[in-house]
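A single protein chain has been omitted; all remaining protein chains appear in their positions.
Letters A and B mark the chains as written, and numbering starts fresh at 1 in each.
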Amino acid sequence: MALSGIQIYKLLPQTNCKECGFPTCLAFAMKLAAKQVELSACPYVSEESKAQLEESSAPPIRLITLKSDGYEVKAGNEVVMYRHEKTFYNKPGLFVKIKTSAPEGDVKTLAQRIQEYRVNYVGIELEVDGIAVEDDANNPERMKATINAVRSMSKKPLMLFSRSASSLEAGLPQLSGETPLIGCADSENWEKYAELAKQSKTALAVIADSVDGLAELTEKAKSKGVEDLVLVPEGKNLGHELILQTQIRRLALKANYRAVGYPTLVFCQNQAQMAQSIAKYAGFIVIDQFAEELIYPLLVLRQNIYTDPQKPIQVQPGLYEINNPQPTDPVLVTTNFSITYFSVANEVEGSGLPAHLLVADAEGMSVLTAWAAGKFDAERIAKAVKAANLDEKMTRKRLVLPGAVAVLSGEVEAELPGWEIRVGPREAVDIPKFYKQVLLVN
Amino acid sequence: MRTITLGALPAEGGTRKRVVTVGGETAMPFMRFEGEIPNPPVVAIEIKDRKPEDWSPLLIETWEDVIDDPAKWAAAAEAAGADLIVLALSLPNRNGEPTTPDEAVASVKAVLSATGLPLIVFGPGQAEADNTLLVAVSEATKGERLALGICEDKNYRTIVATAMANGHLVTARTPMDVNLAKQLNILISDMGLPLDRILMDPTTGALGYGIEYGFSVMERLRLAALQGDKMTQLPMIVTPGFEAWKAKESKVGEGVPKAWGDWLNRAINWETLTAMTLVESGADIVVLRHPESLKRVKSAIDELMAAKAFVS
Partner (left out) sequence: MANYKVTFNHKAEPVVVKSGTLITEAARLAGIEINQPCGGQGRCGRCVVQVTEGKVRQRSTLRLSSEDIGLGYCLACQSVIEGDLSVLVPEQEKVERRLVTDRTAVEVEPLPGYSPEYHQSLRRYFLDIAQPNYEDQTDDLSRLQKHLRVALGFEQVEIPVTLIKKISSAFREGNWQVTVYLDISSGEDGISLIRLVDIVPHHCENDNPIWGAAIDIGTTTVTLWLVDLWTGFVHAQVSEYNAQIRRGEDVISRIIYADKEGGLQELQQLIVGTINQLVELACKRVKDYTVTPEQILKVTVAANTTMMHLFLGVPPSYIRLAPFIPTFNQAPLVRAQEIGLHVNPNAIVDCLPGVASYVGADITAGVLSAGVDDTDKLTLFLDVGTNGEMVLGSKEWLVTCACSAGPAFEGAGVRDGMRATTGAIEEVWIHSETYEPTYRVIGGGKPHGICGSGLISLLAELFMTGVIDKAGNLNTSLSTPRIREGEHGMEYVVAWGKETVHGRDIAITRVDIDNLLRAKAAIYAGFIVLAQSVGVPLEETEQVLIGGSFGKYLNIEKSIQIGLLPDLPWEKFNFLGNTAVKGAYFALLSQENRERIREIASKMTYIELSADNTFYEAFMSAMFLPHTDINRFPSVMEAIQSVKVPIQS
């Protein structure tokens, strides 16, 4: 059981000497309870207390890192079942499958497309993480050739899957200095695969259709000295897969069951499976088709699910059009805190009056809070106006500020020459009335 | 979770050929090894009482033959495999004038006679119009067990009262917040509407537009419900179709980055992925717009429900 701040405090010296960098022992205790500091920061903890405090430390799900020249993909280290409890940390690595049966030209083209795929989502560059080479030809030569073809186009981390160890043996030397993943080890071939993994210092994927089966394999692999393991739970259908994933996560976190304390990998065939794997616990996802129109939404979904929910709920900053506004209609500005946005948007929408709603990036704070923290000032508002290209879009340049920041009107005027700056009401409920009585009048 | 039935058969005072029952779960979504999942999530298709002006051209094209006639549209949606129909009334009618209560009633009646599926009716989303139109619809369809929406914290009394008087259900919408969702349910049930006649719509953002909030809010509502919190034990309805098709990714085909890929497929992926993510987090009714997404989501739900009780 995790100790509460007060429980930890009772084990500390309670002298408030401040040497740990915190003003009081209790402050330090609370940080410890939240796992945000190391116990060693306090030089005065008694040995006895140390023993009591150190028991629940090692991460329940092992961190696995796949590496290649210049790239790295991480999975594991997760601590919660539901993202709202804290956050999900390591986004599932997205790998696209390339088959050894494919002609070399195709392999190269595909590898190049994967390597070059890059898409911008809210200012973040999203990419595919790596390539999974599947030895469907079951041929060591093809494996070697395919890897070389891939490597001629892409340096991203690789996974090698084959039903015969000899293919892997043929492939691995091409990847010296890297940490790929190899697999999949099952109850029959595990020994050879484990040996290979150990020799070439790769991560090893083990596959089974039950939690027990997986646990058995990891124990065996571990006994051979392989530590970096990845679980491939083979569900019979989507529902079964979800249950397996959930059980693995739960046993690792709640029961501290180390045998399944590894990230998982899913081979996905359809969108439902991909969505599920991203939402529910996969550490790596291998997809067998590369299509921009699918990769893009998947990368976005992954980005969304793995954002930190401790941050305030935000809406996308930008321009929102309500009730089909024309370039002559007013621009109402507000912040990107979701509740603020919704209350304003709902009022405008409900009034039936057309308006452009300009949502400024105020780091997800409400109007007043953002203003207080210096995140919603004339400069930011002007920036939002520019970003939305309103100078060109609007034929009548009218900007309505929330009443709560009426004080900003002068500065905004200075920042936005040519704009008519109006101060709206303090409360969203008064917007329709303000619109009718003020904006419609002149 | 409470079990809620939408629609009433003739024997129950309605005219539906089929009713839809949702809810009743005693575990997190699809965790059949530790509880009951008696009713699968269902998929509704959203139709409008007239050709919508602001919908993506892709959707207009898809429903081209029926889009001017809500009755035909409903029949087409049923044929496409929908479990129920959501009819969203428009603010201005075909002629650009405000939709009258009579027109609204006529549309609803036409849809009811064109399909045997249960029906959810949403007002145009403006308090006054919602109230007048929905009261008329509610009275004209007494006993049909429609779900009327949308109740919001600033405007719920009228809709709840008319639903209560005419044997309908309501949908309660709140902006992605566990507490707000719960609060509205309390306000509505304080008026005397039994909890098994309230669907909650915790709202969601589309993929890329805040889906994570919808996702977590739904997970949290379900967790709270399983812990015995009565006011969160209501089945959840969400509108990924509406959200996903609002996104630029679905709406716009030209002048977008090449990395976005093919428009139609992208749009359908957008809707499908949004819907599936929400199904995973506990949605009981997902409202979609495109028949292809409907097909994909329904088949995924079938697969999810197919998992045999599994004991570790």
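The working rule: a contact is a pair of C-beta atoms (placed from the backbone, for glycine too) under 8 Å apart; a residue touches a chain by one contact, two chains touch by 3 or more.
All of these numbers come straight from a predicted model, not from anything done at the bench.
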Q: Give the residue, chosen from B:32, B:182 or B:290, that touches the chain omitted from the document.
A: B:182
**Q.** Contact set of chain A toward the excluded chain (per top definition)
**A.** 4-7, 9, 16, 23-24, 26-27, 30, 33, 309-312, 368, 371-374, 407, 426-427, 429-430
Q. List the chain B residues touching the unshown chain?
A. 153-154, 157, 160-161, 164, 177-180, 182-183, 186-187, 190-192, 229
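By definition in this document, only the chains that are shown with their structure count from here on.
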Q: Go ahead and note the Å separation of the Cα centroids belonging to chain A and chain B.
A: 29
Q: Name, in rising order, each residue of chain A that touches chain B in their complex.
A: 82-84, 117-121, 210-212, 235-240, 242-244, 246-247, 251, 270-276, 278-280, 291-298, 300-301, 304-305, 307, 309, 313-316, 324, 338-339, 342, 346, 349-352, 429
Q | Interfacial residue positions of chain B with respect to chain A in the complex | A | 28, 30-33, 53-54, 91, 125-127, 152, 154, 175-177, 205, 207-213, 215-216, 219-220, 223, 249, 257-263, 265-266, 269-270, 272-273, 276-277, 280-281, 296-297, 299-300, 303-308, 310, 312
